[in-house]
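Notes to accompany the following structure.
Excluded from the complex is one protein chain; the other protein chains are retained at their positions.
Now for chain A:
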Amino acid sequence: MSDVSVSNSLAVSRAGFTATPLKGGRRFALQGRKDTLEGAAKAFGLSEAPGMLASAAAGDCTLLRLAPQELFIITGDAGLPEAVTTYLGTVPNSLVEVSERQIGWTLEGEKLRDTLAALSPLDMRERSFPVGMVTRTLFGKADGMVWRTGMDTFHLEVWRSFGPYMSSMMDAAALDAAW
């Protein structure tokens, strides 16, 4: 993602909740049939593609299964490994780089759970949203993706034009949660 998208004005810091804009890395949306996604996962060095709403790490890349036909791939600044692009050149698929479209935050803090509960009706407790689970959903009016990276950390991404809206939504939610 370009530096334009990570201006500090999008950071949120409230008592018990911080949202830190993500820096660097690239994003790819890969759509294809099941065999294509499985083949791509093998090219990444994984034994199989992550299951629905699950994620898998391969080197500095992360594969997020957002839909039966879609893998969302977060990579380092170098982009996709050559083995993957070579494989995808041989099968029908749709691979789109969406780095410039996405803007993301790392969410943490002891009020994280309450803040998320104010943003989304999804049950994000451990039992129904375990570490590694990822899904697209709605935050207010913004279509976004939320991924649980750890027990106490979440990774949230929305389209860039929703950045200021999402940032102020999180700020208001964190303020509510702190009450």
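One rule holds in what follows: a contact is a pair of C-beta atoms (placed from the backbone, for glycine too) under 8 Å apart; a residue touches a chain by one contact, two chains touch by 3 or more; residues count from 1.
Definition applied: contacts and distances are computed from a predicted model.
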(request) Between "Putrescine ABC transporter permease PotI", "FeS assembly protein SufD", "Sarcosine oxidase subunit delta" or "2-Keto-D-gluconate dehydrogenase, membrane-bound, flavoprotein", choose the name on the UniProt record of the chain that's been left out. (result) "Sarcosine oxidase subunit delta"
(message) For the chain left out of this view, which of A:A15, A:M52, A:V91 or A:V131 touches it?
(response) A:M52
(request) Could you tell which one of A:V12, A:A40, A:L66 or A:A177 touches the chain left off the display? (result) A:L66
(request) Specify the residue from the set A:T18, A:T36 or A:T135 that touches the hidden chain. (result) A:T135
(request) Name, in rising order, the residues on chain A that touch the hidden chain in the full complex. (result) 52-53, 66-70, 121-122, 135-138, 143
